[in-house]
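One structure, as structure tokens, below. Some questions next.
One protein chain omitted, others in place.
Moving on to chain A:
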Amino acid sequence: MMAFFRSFARNKGAVVGLVVLALVFAMAGLADVIFPGTPWDMVAAPFMPPGEMDMWLGSDSLGRDVAAGIAHGSRISLLVGAVSTVVALALGVSLGAVAGYLGGFVDDLVMRFTEFFQTIPSFVLAILLVAIFTPTISSVVFAIAVVSWPPVARVVRAEFLSLRSREFVQAAEVLGKSRLSIVVGDILPNALSPIIVLSSLMVANAILLESALSFLGLGDPNLMTWGFLIGSGRSVIRLAWWMSVFPGIAIFLTVLALNLVGEGLSDALNPRLAGRRT
């Protein structure tokens, strides 16, 4: 375990990413303390530039505090990122595991199904799904999960294909373990490192997707998210640049941090690869 942390820490970018991510989580956790009440409250005059009327990041077109919006919005953005990644992982890992372990006809069937999803532009599909199921937080999470599982399935299948013919798997089979327990207990733990790396990037991607949907007005209208903040600020950008710039920076930093952490994880879990790169 210590070796893991040491190799993770060797990647300076990853440490910076982790710190930024910790700050974002702190902001999400402390949103109610720093900005009590709801971020929808109209607390000031509209279009106040940053720094005026005790608002660090200015106010929006209804006089709502942009900083409060960003703090409260981080919760939804992180929540959507985490939940949709979990759902996509559940889908992708189970389909990929089945395809990779069973092989043959089942593999073909599952992979064609996966390719079917991969050939549809993911963002267009997400827009379509949200529009059909009316924009709510659950339909947004569902849509993001549906468009993000195919890469997971492919990665997991590839890992399973190579692992299932290893000796330890054959040994387990000879011992008479059930297929399920071999898949879950023996192969999956060994396939975990690429999944972990992939999932950190998926969270970043999900945050971007959610923001893009909200930007287009397809977010849950009852929830404050970063994408909503940018979307509502877009048309007034010449009047109030701060309305879209600060939430944009928040998205940028969070997504960058997640990518850096993902890279660090990849290095830590695959020390040989990391050595080769430097």
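Please note the rule applied: a contact is a pair of C-beta atoms (placed from the backbone, for glycine too) under 8 Å apart; a residue touches a chain by one contact, two chains touch by 3 or more; residues count from 1.
Following the convention adopted for this analysis, contacts and distances are computed from a predicted model.
Protein name for the hidden chain, per its UniProt entry and selected from "Methyltransferase", "[DsrC]-trisulfide reductase DsrK", "Peptide/nickel transport system substrate-binding protein" or "Putative effector of murein hydrolase": "Peptide/nickel transport system substrate-binding protein". When you scan A:Ala131, A:Leu161, A:Leu253 or A:Leu269 for touch with the missing chain, the hit is A:Ala131. Interface note for the absent chain: among A:Thr114, A:Ser232 or A:Asn259, the touching residue is A:Ser232.
Check A:Leu218, A:Val255 or A:Ala268 against the missing chain and you find that the one touching it is A:Leu218.
Interface residues of chain A facing the missing partner chain: 38, 40-42, 46, 61-63, 131, 134-135, 217-218, 221-222, 232, 235-236, 238-239.
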